[in-house]
Each structure stands twice: as structure tokens, then as C-alpha cells.
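Handing you a structure now.
Left out: one protein chain. Kept in place: all the others.
Right after this comes subunit A.
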Amino acid sequence: MDPVERLYLDALMEEPAVPAHSLRPQLLAGARARRRPAAATASWAAPYAGRVAAMDALLATAGDDDWARVVVEGWTLQELVAHLAAKDGLLAASVGAPVLGPPLQALDSMGRTGDVQAYERARSPEQTRRDWRAQADALCRHLAGLPETALATLDGLEVPVRDHVLGRGLETWIHTDDAARAAGVRLPDPIPEHIRPTADLCARLLPWTMLLAGLDGSGRTLRLTLTGAGGGEWLLPLGVEETTPGEPDAHLTADVRAFCFLLGGRGDPATFPATVTGDRALAADLLRTAPTLSGP
């Protein structure tokens, strides 16, 4: 904005005034009709519901060009949204929530992604957006009545449903970021209260990402410092069976958002900006294997 125009606006705004009656209730009712708020759900599922609302806000601004543009994995935005709906649907199936879209056949992420993408290609992008949002909200509503420790299985991985949902939140965040970049839109981060449990999941995954890449971290301990809003400190035993940390062998400090994105397969581990003290080889192994669990 022109600086002088700003001065004028500031000058004009020096005299605040109040409407005859509060417009607040009307405003909030109108807001709900224009854009659906984040689905009401369990507090531990709120980070996921928030990312769904953010993605939906981005999709609301997408034009034909945006929908047809290849965003990531060789998928157009429409195919990417179908992919998110596919994985959300598989988690929904695992916890007994409604599964929308084509009848369930393939039960693995990639197979189901193919099925949902084929189904959605015959529909308009706006319909795909609505289908995805309906699936996500149906899942959120169902999670409101579940204990976070209930076990759920996705792609053969059986863990507390809370961790699957945090994983869905991270994937939705990362793909929203992919789509925002492709469209030249700046995506603000989730609030710190939502980043924190997501970062915690990523930290707890480190023993697994190492192990699945063929490195057993048993007997080793990492001190992890994640900086920025939503960050924190972790002392992590690196054996998957271990629950008690020992003396830290290495101390790794990195930006919390960059760390979550690294686990999600974004960023090059070789050039990942981190400060390391102690066992540098161990830290390098951790970073190199961090993206192991990231799929499309």
C-alpha cells in the first residue's frame, strides 16, 4: 500500500465508532455459512482438523489453472486432494468411521489412492474438494468419541489412533505447503499448540526411521532441541524397544518446522540446517534416515 494512503487511513481511523448493536453474532453466523470452521473433534485431533481447514481455505482460492497444475508426485492438485481423501478414508475405515468415495477395495495407501483418484477424475475439482472435506470432517466427528490410545492400523502399522491422526495432520500440512508454493501463496504455520504434538510424533519416530533404514540405535540416546514456536526438548532412547533414555550420545538442534518437514520427506538431509554436538556420525545417520517413513 502507498505509504501516504496508509497515513490517510490511519488518520481516518483515529475516531473509532461503535455500531448501534453488536454485529458479532451476525458476523459469526455469516462466517460459518461462507467457510466451514475446523471440525469439532477431540483435542488430540485438533492439529489435524486445523490443517484440513487451512487446506480448504487454500483450495477455495484455486482456479482452473491451479487444479490442473502438477503439484507433487506427478499429481495435479485434484489428484493430490484425492490422495489425501484416500488415506483419510483408510484411517476412517480402521476406526469404524464412515468411508466416503468409491467402495473400499484396495486397503493400502497407494492402491486406495489409485481408486479414489480414478473416481475423482470423473468429477469436477470442486466436487473432489467437497468429497475430501466431507471425509476429513466425518473422521474428525468420529474421533471426538474415541480414546486417543485406541489402536488403529494404516498400511500395516498398528499404533494409537492419536499418532495416525497427527501423521495425517503432518501430511495435510506438507501437501498444503506443496500446493501453496505451486500457486505462489504464503502459507502461515499452524499455531504452536498444534506444532508441538506433531513435533513430538516426529521425535518419537526417529528410532523407527533409523531401524526401517537398517540402523539399530539400541543403547544410544539423542538430545533433541527443536527451536521456534511449538518446539521443545526431547531426550530420546534410540532403540525401538527402549523407554528410558541414557546419557545423550549426541545433541541435535534444529528448527521445529524444518524438522517436521524433513520427516515428511521435504528438504535434503545432507544440507539440513542443524547444530550437532557429540557423536556427529550418529546425528548424520539420524538425519539421513529421517525421511524413511515419508511416502507420497
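Keep in mind that, in the parts below, a residue touches a chain if its C-beta (ideal position, glycine included) is under 8 Å from a C-beta of that chain, and two chains touch if they have at least 3 such contacts; residues count from 1.
Going forward, contacts and distances are computed from a predicted model.
Per the UniProt record, the chain missing from the shown structure is "RNA polymerase sigma-70 factor, ECF subfamily", taken from the list "glycine dehydrogenase (aminomethyl-transferring)", "RNA polymerase sigma-70 factor, ECF subfamily", "Universal stress protein" or "ABC transporter substrate-binding protein". Set against the missing chain, the residues A:Leu28, A:Ala118 or A:Ala144 yield one that touches it, A:Leu28. Per the touch definition above, the residue from A:Arg51, A:Lys87 or A:Arg162 contacting the chain not shown is A:Arg51.
The residue from A:Arg36, A:Arg123 or A:His251 that touches the chain not shown here is A:Arg36. Although one chain is not displayed, subunit A still touches it through residues 1-20, 23-24, 26-28, 30-32, 34-38, 49-54, 56-58, 60-61, 180, 185-191, 194.
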